Structures are given as C-alpha cells and as structure tokens.
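Every protein chain except one is present and positioned as in the full complex.
And now, chain A:
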Amino acid sequence: MTDQSYNFAYLDEQTKRMIRRAILKGIAVPGYQVPFASREMPMPYGWGTGGVQVTAACLTPEDRLKVIDQGADDTTNAVSIRKFFQRTAGVATTEATAEATLIQTRHRIPEHPLTEDQILVYQVPIPEPLRFLEPRETETRKMHSLEEYGLMHVKLYEDIARHGSIATSYAYPVKVEGRYVMDPSPIPKFDNPKLGDCPALQLFGAGREQRIYALPPHTQVVSLDFDDHPFQATKAPHDCDLCGASESYLDEVIVDDAGNRMFVCSDTDFCRSRREAGHAGRLTMQEAAE
C-alpha cells in the first residue's frame, strides 16, 4: 500500500536533490562531514532521521530495502522505518542481506559481505568524532580543516596510560584515506574492519546535526591505534547458542531470574540462514536432544 498523498519516499524532489548534492560532495571528499539542510521528519530526531533522509534520497522504485537496528530486522524501530518506506515508497523489502539493494542500519554492519550493487545507510547520532573532546562545532571544523588530530591521539594515549588499553568499544574513530578522522556511528568496534575496502557505497546521515558523510566503495579506512597497541576488534568470547557461529558479533541475553545468559548473533538474518543451512549451537542441540 503506497500513500498517494506524499511524494515517492516522502520527501519532495527539491529536497531529495539537495540531499543528493550533499551525498555527492560527501563521496567526493570521503570522511568529510557535509552540512545539509536536514528536514523535520515524521519521526523524532534520534530515531534515525538522518538515515531516513539519505535513504529517501537514494531509493528508486526498483530497490529492495532492508532495515536493521542492533543487527536485527524485527526490533521496533527497524520495523517502524521499514513500514514508513513501504507506505511512502511502496518498495519491496527483504530481511536477507544478500537480496537487499539498500540497507539502512543502526549500530551494526551486516555479517554477510556486501557487494558493489548495494548501498549501506547508517543512522548517526553525533557525526563529530572530536565532539567529546571539544564541544564547539566552530572549533572542531577548524581542527578538521587543519588536520589537527593531536587531541584524539592524546585521548587514546591517556586511555592506555590509565586502563592499559583504549577504552572505546563502539563509535571507535577511524581515519579515512589518510585524511579525515571520522565517526563510524555507534557500531561496535568489532565492525570497524568491515568499513575499509568495502565494495558497497556507505553513506552516513545525521539529521539533527545536519551532516552527511560517505565512504565510496573500496575506501581505505583505518581504525586509530598505536604501533605497540594495535587496534583489536573484540566480541564476546563465545559461540552463538543458536547457530554455533564463532565469528559473528553476539548479543548477551539474560534468560531467567537467576541471571543465566545466552549468547546469540546480533545479526538475525545471518543467524537464521545459518540455522536453515543446518548449523546448530549449544541451545538448539540441547533442544534437539530433549
């Protein structure tokens, strides 16, 4: 069911054009935050208005859309955004990563490798990687233009001095093509290695902060670190209790009042397709045995 009272994918064509210009500029200068005249959307700021606007500007009627939040297709906000585009654009949707042409995500990169026929759109709360070191936008823009990233390295160094390792576990800063330091959105640092040399186009939209940035296909993306403290992509030291995967990012779920836990893939599509292919984890094997 498409809602005919709004333009295709909700935004009017002039607005989409303005957003596409910002996207093109972002692609031309990878990692640079392009200001854009973000619109008020019919969902609140913080719910993914930036990602929704980027998706709206990129969608064509032929697209097949997948929306995930925390890696899952069935979390409430993913459902809500998917429904929004079903209603306003009438596009086909899917939960299968490989079948999607455009994937909007919050906080995860899918486990299944992406291809050059896909666009990955990230929802970004705070696009400025230097924000928590310097609250003023006027200052941070200057720091980016002068490539003055000393403050960030000092922060990482202080982490090591104080805690023995870098105490950032998500939204872990990266350097793009040796130039701009970029916030990869609050993905776990486990996902950082997938940012670099990715065949898909990666677009980042921050609605409230009015910024769009991009990683064109096969861009060099390096997570910040030191030679003697190299970057490490970490996850819970377990296998998925449902599909047995050892290399996927896991959610920890408290399963009873005694505080017992299970670990399951955060990427629901990845987990399901593995189970369908016959893989099993600790709990599925237990169930089968019972």
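We adopt the following convention: a contact is a pair of C-beta atoms (placed from the backbone, for glycine too) under 8 Å apart; a residue touches a chain by one contact, two chains touch by 3 or more; residues count from 1.
Assume contacts and distances are computed from a predicted model.
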Any idea which of "Carbon-phosphorus lyase complex subunit PhnI", "Spermidine/putrescine import ATP-binding protein PotA", "Carbohydrate ABC transporter permease" or "Sulfatase-modifying factor enzyme-like domain-containing protein" UniProt assigns to the chain that's been left out?
"Carbon-phosphorus lyase complex subunit PhnI"
Given the contact definition stated above, which residue among A:His107, A:Lys175, A:Lys194 or A:Arg274 touches the chain not shown here?
A:His107
For the chain not shown, which residue from A:Thr115, A:Ser145 or A:Ser165 touches it across the whole complex?
A:Ser165
Candidates A:Glu62, A:Asp228, A:Asp257 or A:Glu290 - the one touching the absent chain
A:Asp257
Where does chain A touch the missing chain, residue by residue?
6, 12, 35-42, 44-47, 49, 69-72, 74-80, 83, 107-108, 125, 136-138, 163-165, 167, 169-171, 186-190, 208, 210-211, 234-236, 249-257, 266, 268
